[in-house]
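One protein chain is absent from this view; the other protein chains keep their places.
Letters are used for the chains, namely A, B and C, taken in the order the chains are written, and counting of residues starts over at 1 for each.
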Amino acid sequence: MAIKVDEAVLEEQLYDDLARANALPLWKIASLMTPEPTTRIIPHIWRWSELEPLLQRSGELVPIERGGERRALQLANPGLGGEWATTDTLVAAVQLLLPAERAPAHRHSPSAIRFIMEGEGAYSAVDGERCIMMPGDLVLTPNFTWHDHGNDTDHRVIWMDGLDVPFVRALNSVFFQPWKEVGFPTTRPDNNSLTLYGSGSLQPTWARPQTDYSPLLVYPWTQTEQALRSMRGVEGSPFDGVALQYLHPHTGGPVLPTIDCWIQSLAPGSHTKAHRHTSSVVYHVHQGSGFSVIDGRRFDWQRGDYLVIPQWAWHEHGNDGDEEAVLFSIQDSPIHKSLGLYREEVFETAGGHQEVTGRFDG
Amino acid sequence: MAIKVDEAVLEEQLYDDLARANALPLWKIASLMTPEPTTRIIPHIWRWSELEPLLQRSGELVPIERGGERRALQLANPGLGGEWATTDTLVAAVQLLLPAERAPAHRHSPSAIRFIMEGEGAYSAVDGERCIMMPGDLVLTPNFTWHDHGNDTDHRVIWMDGLDVPFVRALNSVFFQPWKEVGFPTTRPDNNSLTLYGSGSLQPTWARPQTDYSPLLVYPWTQTEQALRSMRGVEGSPFDGVALQYLHPHTGGPVLPTIDCWIQSLAPGSHTKAHRHTSSVVYHVHQGSGFSVIDGRRFDWQRGDYLVIPQWAWHEHGNDGDEEAVLFSIQDSPIHKSLGLYREEVFETAGGHQEVTGRFDG
Amino acid sequence: MAIKVDEAVLEEQLYDDLARANALPLWKIASLMTPEPTTRIIPHIWRWSELEPLLQRSGELVPIERGGERRALQLANPGLGGEWATTDTLVAAVQLLLPAERAPAHRHSPSAIRFIMEGEGAYSAVDGERCIMMPGDLVLTPNFTWHDHGNDTDHRVIWMDGLDVPFVRALNSVFFQPWKEVGFPTTRPDNNSLTLYGSGSLQPTWARPQTDYSPLLVYPWTQTEQALRSMRGVEGSPFDGVALQYLHPHTGGPVLPTIDCWIQSLAPGSHTKAHRHTSSVVYHVHQGSGFSVIDGRRFDWQRGDYLVIPQWAWHEHGNDGDEEAVLFSIQDSPIHKSLGLYREEVFETAGGHQEVTGRFDG
Partner (left out) sequence: MAIKVDEAVLEEQLYDDLARANALPLWKIASLMTPEPTTRIIPHIWRWSELEPLLQRSGELVPIERGGERRALQLANPGLGGEWATTDTLVAAVQLLLPAERAPAHRHSPSAIRFIMEGEGAYSAVDGERCIMMPGDLVLTPNFTWHDHGNDTDHRVIWMDGLDVPFVRALNSVFFQPWKEVGFPTTRPDNNSLTLYGSGSLQPTWARPQTDYSPLLVYPWTQTEQALRSMRGVEGSPFDGVALQYLHPHTGGPVLPTIDCWIQSLAPGSHTKAHRHTSSVVYHVHQGSGFSVIDGRRFDWQRGDYLVIPQWAWHEHGNDGDEEAVLFSIQDSPIHKSLGLYREEVFETAGGHQEVTGRFDG
């Protein structure tokens, strides 16, 4: 008995000494190796009906120059208690630019995409080239490219931002630099990248930049819509319907090394099967309405809404409306795939459909 | 003196013995290591005005089933004395399919492309999928895919063939197989590859074949024309004008591992600079007229003509007409580039233009 | 005036409403976009003279089966307040296996390496193949391979562990699975991977697994030492001396997709120049002694010590002893390089050497 007590005392002393030596005993913390991914990220919908008035009020009260040089509402995952993150790796936001406003130039190591929601003709300038924005366009701001935004039209412009900020912060690799002068010079014709690289399967032989991000900076909605239209009737993926990946035309890979972008069409009456993967997704409803079932809970969404699917959460999608539903999304799968950490699992039982045991009414 | 004689005799004996032993003395043949590439391939134009009547006469006299199962005139380089080759690696041809004709199914290890010259609505079927042919379309027949051609329209159809037959023959790697049954089954919808992979920068996430050739089997002229139109005013390459490469959408590389395809626009009044490369090119004039200067000789070409540029020949192009000239071409550069044998040299003197010392009047 | 007050009130109301809506105003948080990486990770040395007695005491008090199934002391970065991490992405540890002990089989999505410090002849078994451990050997346990460790010798065995646990946890992609049965079956000869893939520049033609991790699971010290010896006198890198990367023999890349391993020799009297990079490093001193200057502070190290260099910290190394110093290290650079986030900067002033303004005396 006495010896036992001694051992317990000795062990406590050991733990004290380990703590002082900055050495953690694995046997005390090994439960952090969980059988499956656990995350504080929760599935959630941000309603456009709620976001839009907030964005409009921000426009009335907060000048563009304030703080971050952008009037953008970051979609903070409710599971994280106010952190700047929608998933562990990605953050989505909605940004407003009023007529005559200019968001000043800067650059940063996190990469960004914009998906235009409302307003025609404003621009996002990347390294001195203006990308003209039309609703449904995807615009890229790759890692450490200078960029500013301007609205010379007479109406407000709103877009979705998608960035890998949480991931780059987790790596502690954030670099940020403001442009010191007034105005960033325009050095190339508007939509120059679209002129050169926009024709998809035909590419210039004399100009082929060697970048890990796509040289095409604007993916216009006209092309996207045409692609979706031409696939009408195609069955597509059992899990995602007609889901198309925006492509880096010179590699066939994702448009950015850390962010994959998809456009996805769900036909009226369609209902996909459930699966899960180690990557996370933020959806934006570009058109129509429908629902997703995430880990057994049903999330109904409508045009303009934002929906987050945490990693390793079971999910399936349905369209119970009369109109084609079109979802745009950002995904962190390139991170997982590049590093051997991507996994996917199919929901095998009940014909691939989860039992619905709850409903999101946020 | 006497000893000298003996040595010469001994050396002759040596050469006799070497020949018997199938051993060549390098010092007798080393001149085959030439300072620069030499070739029997010569630059040449095949006039459409001459080819077309010959093709038409072939149509009247020779049934489709005869011999090679195809009514095609192979453009034999005049430097080769009747060999089946337009360059050392490539062969171009013109093929005619009359109304109600079917060219039977077969497959072969040489890869092929078709570029449609005349006639709408015939098809080239690849592995059970019909690619509908319109003028200006590029259609692929990759290595060892089953293919047949059919014309169910009421007019003749003519296209350019491009194959790597001379190269595959040089490697002695020709495999050929006729389809034994009557008719090859149709297993996929018409233009299925165009539906799935035709939108260029948006690609299906659920269907990504891992082939070294492009999964997109038809590159329609409507898209090509639009790409050229959107680049109007772009300067392009100093040597080739607005020269676009048809792309394997999943690799960003050439459409076939051995054959690169280009479409090239020369604005009226333009005149490119001269360069040369180890790869060879066969041009087909899709639109307009102009000229090329090849190793100091001027070759004037018109719509429908075929022009061959041998490897390592200096060449430059000009458009002295009033209309945009559009050239389609096949190139063997992927062979050279894959194997470390590609080289290019710029013509540095006289502002990049060769002195013209002759004119092709074939 | 009154209006101003109203605006402030309205703005506060806005922020309340935003918080309720899980929407963060970017202009309030944009300072998180720092000009340069900031990190809580601090440079630190864990002294072997301190770790060794703690490890020995753990061996006396804590049975191998306890908790994490491994008797390993995790080097917790002092800047993180007790988190399981040595850098933002990597964790290093020291592990002890006593005679007759067996650490039970399990597998996990974090990848691991072992670098043997003491004891000959124990084994680490990977997917049913025992890798026999000798001091200085590097042994791999790739992502989700089954592994157990055993010591059938009559002396204790100690090794360094290196894992990407913090990174995989940041991605919330941890999967862990214990082996349910007693004992993991041995299915291949001991050191089979060394037999097949160990000869470096000669590789089997009949066995070439397609894995993103190296098929070679043991890199024996005998080969490492010979490589270092053959380079004696070579100047190597200005920043790292004769620094060699352990190679995936079939890709020429790092041994694991997330962890690069280096062996590094500093000749007596050598002193490298300073640089910094976005990747972090954990060093283990395999032989000799010397010092590093990190962000202006001098860290003296000796055989057995562990040293962490945070990302984006200036660092240079010196050997002021009489003996060659040999450093083994793990680095997270593959993560940064795969995703376009790697950057490096050279210390340009003062001949490349930092001013030393302090000294670590931990």
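Here is the rule we use: a contact is a pair of C-beta atoms (placed from the backbone, for glycine too) under 8 Å apart; a residue touches a chain by one contact, two chains touch by 3 or more.
Quick caveat, the model's predicted, so the values are computed rather than measured.
Touched by the hidden chain within the whole complex are the displayed chains B, C. Of the options C:G81, C:G252 or C:G351, the residue whose C-beta touches the omitted chain is C:G252.
Check B:S58, B:T153, B:Q287 or B:Q302 against the missing chain and you find that the one touching it is B:S58.
Interface residues of subunit B with the unshown chain, by the touch rule above, are 7, 10-11, 14, 17-19, 21-39, 41, 44, 46, 50-51, 54, 57-58, 61-62, 66-78, 82, 84, 88-89, 93, 108-111, 143, 165, 167-177, 212-213, 257-258, 278, 311-312, 334-336, 338-341, 343. Along subunit C, the points of touch with the absent chain fall at residues 195-196, 198-206, 216, 219, 223-224, 226-227, 230-231, 234, 236-238, 240, 242-252, 262-263.
Here is the rule we use: only the chains that are shown with their structure count from here on.
For the remaining chains, with subunit A not counted, the touching-connected groups are B | C. Summarising the inter-chain contacts, the pair of chains with the most C-beta pairs in contact is A-C. A comparison of C-alpha centroids places A closest to the centre of the full protein. With centres defined as mean CA coordinates, subunit C is found 30 Å away from subunit A.
Averaged C-alpha coordinates give centres for subunit B and subunit C that are 53 Å from one another. If you average the Cα atoms of subunit A and of subunit B, the two centres end up 44 Å apart.
Annotation for subunit A: no residues touch two or more other chains.
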